[in-house]
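Right, one structure below, let's go through it.
Of the protein chains in this complex, all but one are displayed in their positions.
== chain A ==
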Amino acid sequence: MSDTVLPAPAREGRGRRVTTEGAGARLALALAALSFLALFLVLPLVVVFVEAFKGGIGTYLSAFDDPDAQAAIRLTLTVAAIAVPLNLVFGVAAAWAIAKFAFAGKSLLVTLIDLPFSVSPVVSGLVYVLLFGAQGLFGPFLKAHGIEVIFALPGIVLATVFVTFPFVARELIPLMQEQGTADEEAALSLGASGLRTFLTVTLPNIRWGLFYGVLLCNARAMGEFGAVSVVSGHIRGLTNTMPLHVEILYNEYNFIAAFAVASLLALLALVTLAAKSVLEWRYGDALSGRGAH
């Protein structure tokens, strides 16, 4: 950011009580919320790491010596490396269209973007089996051309893209709507091309929101279980992602290894959470659309 740093204006009424409840009631509410969080979020997370390190650091690390575990990690990274950029491009395009233009069917598009949030992941997986499976709509065509979709990488990527569809767009739409079109109109009137306007005006305005959306999209892409489970075929060392591998290890009584791989996924969640907190703390204004531009 090239702007001069201004002293933050003192906010009026900061810390002033706006409710009439007594201190006891507020304390009870806070305690209830905190103990709920501790019981349902913190404790399970701690258990994952405790179980993973039960046999010491050596046993923990040896869980990642297994070629199947390495293949699962590789597959998960590959799937995320394909699905996240796709949804980044789609999310920016969709948000750009929705926030900066008026067109018929706009509300329908917004609703469609939200569809993956409301559909059970198992259903999204099954839909792809029904479309691309050997008995499915495109099955005979795909078979005739030797293209594998279901029970192979493309199917897993498709299911992941479907499930992580809304994350980037959902993050950007309110942000871009809030920012309006004035900056872009100014750039265009000064003779900038559409691409240059996007790269030098729009992108800097939304970059932190975009980054946040990508983080969430990535976390979900790596952690998705249901939809991927349906289209994976569970071939060891080939089509098992990390979440599926955790289930397999657990079902083979290999609890330490299961929790070790699970701890990697938990770590991913923690990093996402930390990055989110840093972003909100540092760039809270840019995230909520009250940016300097």
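Here, contacts are C-beta pairs under 8 Å (C-beta built on N, C-alpha and C of every residue); 3 or more make two chains touch, one makes a residue touch a chain; residues count from 1.
We adopt the following convention: contacts and distances are computed from a predicted model.
Student: Per UniProt, what's the omitted chain called: "NADH:ubiquinone reductase (Na(+)-transporting) subunit D", "ATP synthase gamma chain", "Membrane-bound O-acyltransferase family protein" or "Sulfate ABC transporter substrate-binding protein"?
Tutor: UniProt lists the chain that is not shown as "Sulfate ABC transporter substrate-binding protein".
Student: Return the single residue from A:E21, A:D114, A:E148 or A:E178 that touches the missing chain.
Tutor: A:E148
Student: Can you say which of A:L238, A:I256 or A:L279 touches the chain missing from this structure?
Tutor: Looking across A:L238, A:I256 or A:L279, the contact with the absent chain belongs to A:L238.
Student: From the listed residues A:G55, A:P174 or A:P204, report the one that touches the chain absent from this view.
Tutor: A:P204
Student: Tell me which stretches of chain A touch the chain missing from the display.
Tutor: Residues touching the hidden chain, for chain A, are 2, 75, 77-78, 81-82, 85, 129, 133-136, 139, 143, 148, 150-151, 153, 196, 199-201, 203-204, 233-238, 248, 250-253.
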